[in-house]
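A single protein chain has been omitted from the complex, and every remaining protein chain is retained in its original position.
On to chain A.
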Amino acid sequence: MSSRRASIPWPAVLRRLVVAAASLALVAALVFVTFEWLADPAALRLGRGASQEAREALRAAMGLDRSFGTRLLEHVVRAMTFDFGVSQVRGGPAGPLMLQALGPTLAYALPGWLLGTAAAVFGGLAAARRRRADRALLALSTAVISTSSVIVVVLAQHVLAHRLGWFPVLGWPLAGGASPLAYVMLPALVWALLQWGPDVRHYRAVFERELAAPHLDGLRGRGVPERRVERHVLRAAVGPIVARIGQRLSHVVVGSVVIEELFNISGLGALLVAAIHEADAALVQAIAVATAAVTIAGQALCDGVVWLVDPRVRRRDVA
């Protein structure tokens, strides 16, 4: 391990920034084109019975009579500065509406994400090391992956909440007899289980590869205790683990449409479904661009963490 501090690779950072900006622009443009293709905002606002003249007048007032390219450009630039405009359906700026819904989503998704990740990392390590654990964990993971999230949520709600009564069935705005924590627990557990299924396989593959690394035999040959060898394994596996965690981060922000629907949580996933059904362009744009931004930022953050932890990446021994 060299203690030499490598300098920050500025060209790579710069390239990432350019790609990030381009990605955001593309996301904004995609949403804009989708909604443009879908329906005329003026017609949507006036409803079916509106006359042609009224629609033309509103189009002019909304600035829709300008050329497509101009509007696209203006729209993308505004979205990139996180100015999403006013939600026509809900009457209010889209940004705050979205932030309001983020709280409930994070309340269950964040604990679920942490729990699922921890369980998957340790499950993956156990599966890679012990044959019997491997069989059991893989079978469970296959069962979880094979079951649609809809089924998992319905069954969990029915069995754990309805039948056994371990949790309150559902209840959001956080009120009522039970403590707020109780309402969050079951959605968080379901989230953790759904995430655990595919993740444990991923981590198992990572650890399997790391445990077969020749330098571990060298360590054992010199009489390094198994606990310390484990630390070497964990450290070498940081890259793939962090990359996976980063991928999951974007899911945490959108939340789960199914969980929010079935537990009646007014979070971002539920808001997204509602906004899409109501053709609320500003709100969809806000959610899409913001989540894309979080995805990109999370990815960059993870790369940064790996760069800090893994000296091989710093010295460019591995890509």
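Definition applied: a contact is a pair of C-beta atoms (placed from the backbone, for glycine too) under 8 Å apart; a residue touches a chain by one contact, two chains touch by 3 or more; residues count from 1.
Criterion: contacts and distances are computed from a predicted model.
One chain of the assembly is not displayed; among "ATP-binding cassette domain-containing protein", "Iron-sulfur assembly protein SufD", "Hpr(Ser) kinase/phosphatase" or "ABC transporter permease subunit", its UniProt protein name is "ABC transporter permease subunit".
The chain omitted from view is touched by exactly one of A:258, A:282 or A:306, namely A:258.
Per the touch definition above, the residue from A:136, A:150 or A:308 contacting the chain not shown is A:150. Listed by residue number, the positions of chain A touching the unshown chain are 19, 22-24, 26-27, 30-31, 34, 37-38, 142-143, 145-151, 154-155, 157-158, 162, 250-251, 253-254, 257-258, 261-262, 269, 272-273, 276-277, 279, 284, 287-288, 291-292, 295-296.
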